[in-house]
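Here you go, one structure.
Yeah, one chain of the complex is gone here, protein chain that is, but the others are all in their spots.
Which chain is which? They are A, B and C, in the order written, and residues in each are numbered from 1.
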């Protein structure tokens, strides 16, 4: 099965003109565009059933609660979770990691312990540990990369010694690398560590099954998977979430509040303090419906094909003038292509491409330790999603030439 | 100046039918309805400029950043702040309080210190302090109420002894009481304490000037002020926010990340980890424009008139059968009316009213310590906003009679 | 009034205003179980004594809406002197009336229920709740609290 060819039509933004060109959006790793069905789901919520949830006995409050909780159930199913109680809503993947670090780590970690992350992590999976480590004094250990940008597992078992948590990305937002999460998780579990997975780039693009991933905790973010801003997810095995103390305090997350203390609510509400992002949860539910209707297998296949085409086109046309980071086999990577073209700085390249309506990202992609490993300050990154096609890749490839001309003076 | 009489037409939800009746929405203290202009602003964002902010050099990313930062500036102006750098976006007021407790309190509070809150606080301004207090061992002190439901300031100076933070609501979400924040702040400052204000019920309904309030920190939430879900605000004086360590760690909130640590970003980004709620910030900007176009003074006047009308109508019709909590003078309170009608439990009352399309809230309103002071388990609460009118009040008053009949068997 | 009269039947209001079996037994020998509906804040606290596998005494305290309190009062009357087995069956039958079909309620179980031919009796008065789905949790609060208490006996 392939994806329908008219997918762009379902995304209102993709018909926008930029500087006289129809937009070519190649920055989905930063944030994806939204199908009309997702935008409409939120509109409908605001226009017909908007009300605060969980505490209202009247009709629209009951409907809002029902829609929100149904979305939770569908999101749980989407990632192969046993129970909607394992799906905690946060504001983004970053908050999900802070929740893990503060709530799980604040309880479990102290001097002498270690947390293992990798050299390709996003700041969201680095800084929360650094903040906590400054308080608790545990060690942060880094799993290194091979020259091709894969995780180097040759010393994994040594590195796991004394580690209580392995927190790794399933897919790099810079290199595109897909990591062997299940294998690492097996070895981590054998060493007595828990495994948290950054699914921010993975869940939107590949079929996800938390059981197969062998993960204990999984973080992802709505806006990269056709959903709205302002919504993230923390999935966790029920017994692990149960063992963690609350993170933020306030309404909804309590069963009782007395002057001398409070009794936390049950999962998942224990971790959802205050009025939840109701419209955003409903929007993310619609996004998951949209993705499921296309089929995650088909999306993955489409992206492999497109990435393969892009890697070949770029190499064929520019050869040695171009450095492409990360693994060369499209089956080992997602649709993220970080490149360096001649001596043109990424910021300049992205500026030039913008004049043709082509959106790529330039910068450190919130992965400064990785930039240091790669020996660069920034990369230019094009990233693909279900709505991109070969014409988009052609536009990218052609426009590099323009940049080359401008900089050949 | 009075408000336009056709305001209901600007709120799509208010033309909904519920159980065969046009909806009468009297639960704005829980969450307000949204004008079309706010819904449209978010639509427009998603349909025309959706892109991740702050790190994109291309056109729509620049526009998204610009729109978001302009919204920040307008929100700063709306509350009389000197600078947009003082406006930090969170996911709701609850997160704002957790930020204060964890970041300011985690740094400043230890055994022997005290935080003063009041008997009428929402759980959002109780539980974060309780969580921190369990770690740090400081004392939480409670400012009591008078029988009418005003703050009892007669022992304030004694209570302030040893207090480092006074954290109080500007308006009770149960009693409607408006508190003398500026006066308390003056005395708190004289005693060397900072003052955090819960503006969740105040900012949506009264002209707000942080300078006049004499506050150091102010929390409020978007969904109660015609804005979307998923967005809250923490305002703070620049020098106080500057002195506070970061709260959540991740992208956006850093200037640099190295293996051995990170350098935080400047205000306000220091406190905004991860992809911000971009659409929601733009939506809140549109909400603030909408409120400003009506005039906060006019909104306040409208609500005084309506509350006065409601209090009189209810008393005239039901006399002793009805208990109304909180101050009797409409000038001392906002448009929140908590009541007890005969022996009918609030949950039952709200169920009966729902059959006529009338939405009121029943419960503890996330203020369990206050419920205990009032000696009730729950109240029925009707709350008004700019779109309510005397016909809505009449519907409420009439329908109590129906409930009375049902329960007279 | 779309079912409101059916919801607020006279017998329900009577149990609400004159709850049966109010009070608290000494623990031990009695067992205690507390339930809580976060939606509306309804609370039920049960104390009960078990003798020869049957509920000998059961007392209730708590606060909440007419449905939750009347349901608790009716339950107290219904389970008095019943075997734990029968109480469990009765609770399934009650929940089935509330349109709650538990996964654990296999076909075989259902037969058993009808075989035992336990009648809901007064409890039938709560049938009107089904039309108001948000209130089902109110009606089942006391039953779930009792089941939790019985489960804890084995635990």
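The definition used in the following text is that contacts are C-beta pairs under 8 Å (C-beta built on N, C-alpha and C of every residue); 3 or more make two chains touch, one makes a residue touch a chain.
These numbers were taken from a predicted model, which means no experiment stands behind them.
The chain that is not displayed touches the following shown chains in the complete assembly: A, B. Here one chain is not drawn; of B:54, B:205 or B:237, the residue touching it is B:54.
When the missing chain is restored to the complex, the residue among A:71, A:362 or A:382 that touches it is A:362. Interface note: of B:31, B:200, B:221 or B:265, the residue touching the hidden chain in the full complex is B:265. Listed by residue number, the positions of chain B touching the unshown chain are 54-55, 57, 62, 255-256, 265, 269. Where chain A meets the missing chain, the touching residues are 19, 343-348, 351-352, 355, 362-364, 371, 377-378, 402, 406-407, 409.
Operating definition for what follows: only the chains that are shown with their structure count from here on.
Averaging Cα atoms per chain gives one point for each, and the point farthest from that of chain A is the centre of C. Look at where the CA atoms of chain A average out and do the same for chain B: the two points lie 31 Å apart.
Centre-to-centre separation between chain B and chain C, using Cα means, comes to 38 Å.
Under the contact definition stated at the top, the residues of chain B that touch 2 or more other chains are 19, 347, 351, 362-363, 368. Residues of chain C found to touch two or more other chains are 39-40, 134-135.
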